[in-house]
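Working notes, beginning with the structure itself.
Just one protein chain is left out here, and the rest sit where they should.
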Amino acid sequence: MALSTPSKFGASSAAGLTERITNGKRDVKGRVVEWLLLATLGVTLLILVALIVNLLDRAWPVLNGRFGDFLSSGLDASNAQEAGVWQAIRGTLTLAIIVIVVSFPLGIACAVYLEEYASRSRLARLIRINVRNLAGVPSIVYGILGLTIFVKFAGGITGGRTVIAGGLTLSVLVLPVVVITASEALRAVPRSIREGAMGVGATQWETVRSHVLPSAAPGILTGTMLALSRAAGEAAPLLLVGGITGLLRTGNLSLWEQITDGGFTSMPVAIFSYARQTGADFQAVTAAASLILLVLVVVINGLAIWLRNRFERNW
Amino acid sequence: MFIERETMSASTTQSWTVADLRLAGGRRRTDVRMRRLFIAAGLTTLLVTGLIVYTLVKDAFSFFIDVPKHELWNIGWFPRRGFFDIKTLVVGSLMVTGVAMLIAVPLGLGVAVYLSEFARPRVRRVLKPIVEVLAGIPSVVLGYFAIAFINPNLITVLAPGANKAFNIAAAGVAVGILTIPIIASVAEDALRAVPLALREASYGLGARRVATTFRVVLPASISGVVAALILGISRAVGETMVVAIAAGAVGGGLFSTDPFQPGQTMTAAMAALGFGSDQVAGDGLAFQSLFFIGFLLFVLTFLLNLLGDRLVRRVREEY
Partner (left out) sequence: MNETRKLVEQENVVEENHEEVMTRQVASHDDVPVFRTKDLSVFYGDFRAVRDVNVYIKAREITAFIGPSGCGKSTVLRCFDRMNDLIPTARVEGTVEYHGVNLYDREVDAVEVRRRVGMVFQKPNPFPKSIYDNLAFGPRLNGVKKKADLDVIVESSLKRAALWDEVKDRLKASAMGLSGGQQQRLCIARCIAVEPDVILMDEPCSALDPIATARIEDLMQEIKRDFTIIIVTHNMQQAARVSDQTAFFTTEVNPESDRRTGVLVEFDKTQKMFSNPSDSRTEAYVTGRFG
């Protein structure tokens, strides 16, 4: 639900209306309540500021001292001076690519089925309820699924505890997010466009391919980016499918070696590893890695929100 | 090059046949094939649920059969020593969730009410995305924030006896921060679904903005607001990384009801079974307990989500 794009109607005028009507009257109690409400917003924003300031403050020794070295060093949770995020960044990118390749087409196709092919059928209703419930399943549970299915059952294909198993697990995890947001984007495409296409003799698929999907593309893209940022920030399921937390010795393996050898980590997993270590050195390392991940996720999210606002169409 | 018209030239004098109204085979086949593909994609999501339930149930069941039942009610959660005290985990989860709600309910609802009823459109346009950014903060980052900032600057200040390194309360506050955007966004949607006419009616009776908000708009959207709380609780119960980092007891813990001491939750216990030196492999009881807790967690969040979803849709249907 948190991922639903905000509705475009209604309450902007609610505020305007109350403004007009209460204008000029003295209302002390009202003022107090309004200030209290504003304060909740203030506190919320303050938390965000505190988080960023705290991270910057703690991370300073690393950012200032050995940032380049930090970026290029591997995972090492025993020696803060050697610790870095190179493998973690690479792991996160690899995972992201797998999510894009697996989860996006599947999720968009599922949304197309729900919105274009089966809007009212009982099966569609079941799938919709199912998807909404999947969206609320705790991420660690997906880890169990990944462990049983992708690591053990399909270990012959994925190679066991590899980045492939991790990527597939994350793909399943964000699948409901992709389906829900893509469905919303498809629903926003006006019926008249579909009627126009079918009216000149296009099949359902031709209509979807040539008109519905292109029209919904910005919305779908927004949803997929939100899903991607979610995947980039997840650690819990990766712990269960073999994300490395201690020391990843494999260094600069090629992607192929990474797959066959099985050693992989990701930014959130690395942050978890570092956060568990004691000492100011590791605090700095953790904070620096957190900042990098935060920037990555916020940039993806911000891009998604910008896209949504930029292409928000009133048909 | 124009599409053939031979059938049409005869249109006024002769009947056509069904064959004139058949689609070219290639296009029809492509359409059928794509339809099947889309249906398959839809069914995949059912398969995912099926697999989740199957994997959980299968091993949870064998765990339940194999475990000596008295170990399920014990002094604490130490899976590798054969102590599987469920209440340690459940109480831990409840404490984290409780603390989280102390933070997230007032802040989340406050933000929702403010954005929906008080903020001017332009203010709203700026503030809302910032709240959305909060929703995107990875939980590992907040876990770190809990031990690096929340515990030293908030918890140990308010409760001097609290554990200086790890405790349930700090983890709970961080989980609460994670939950704010969920509650805010679901509740805001519910509030905005209340029609303007209702507000106008209230003003027509001379009510002011605050009275209108709390006596008219909130009651009218109450099921949506409750849904926001339920979905928030579900999210908090399922949060793993914050607790795994900030609540302490990695791998095991004694039963405790003190939120200012380290504790263990269902999610953190599962994570601990899965990684590092505690990584338990094979078919031992400890490994299977992973599935047992997973199953409990799944059922719990499933029920909460189902309820929340019902309520959300009730709001939609009402207006």
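For reference, chains read A and B in written order, and residue numbers begin at 1 within each chain.
Just so we're on the same page, a residue touches a chain if its C-beta (ideal position, glycine included) is under 8 Å from a C-beta of that chain, and two chains touch if they have at least 3 such contacts.
Since this is a predicted model, take the numbers as computed values, not measurements.
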Which displayed chains the unshown chain touches: A, B
Touch as defined at the start, partner being the missing chain; which of A:40, A:203, A:245 or A:266 qualifies? A:203
Identified contact with the non-displayed chain, of B:23, B:75 or B:303: B:23
Kindly note down the residues of chain B that lie in touch with the hidden chain. 1-3, 5, 8, 11-18, 20-24, 27-28, 31
Against the hidden chain, chain A presents residues 119-120, 190, 192-203, 206, 210-211, 215
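Throughout what follows, only the chains that are shown with their structure count from here on.
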Taking the mean of the CA coordinates per chain, how far is chain A from chain B in Å? 14
Which part of chain B faces chain A closely enough to touch in the complex? 23, 27-28, 30-31, 34-35, 37-39, 41-46, 48-49, 51-52, 55-56, 59, 106-107, 109-111, 113-121, 124, 127-145, 147-149, 177, 180-182, 184-186, 188-189, 191-193, 196, 199-200, 203, 208-210, 212, 214, 231, 234-235, 237-241, 244-245, 250, 267, 270-271, 274-276, 290-291, 294, 297-298, 301-302, 304-306, 308-309, 312
If you look only at chain A, which of its residues touch chain B in the complex? 1-2, 4, 6-7, 10-19, 21-22, 25, 27, 29-30, 33-34, 36-41, 43-45, 47-48, 50-51, 54-55, 58, 106, 109-110, 112-114, 116-118, 123-124, 126-127, 129-134, 136-145, 147-149, 172, 175-176, 179, 203-206, 208, 226, 229-230, 232-236, 239-240, 243, 245-246, 268, 271-272, 275-276, 283, 286-287, 290, 293-294, 297-298, 300-302, 305
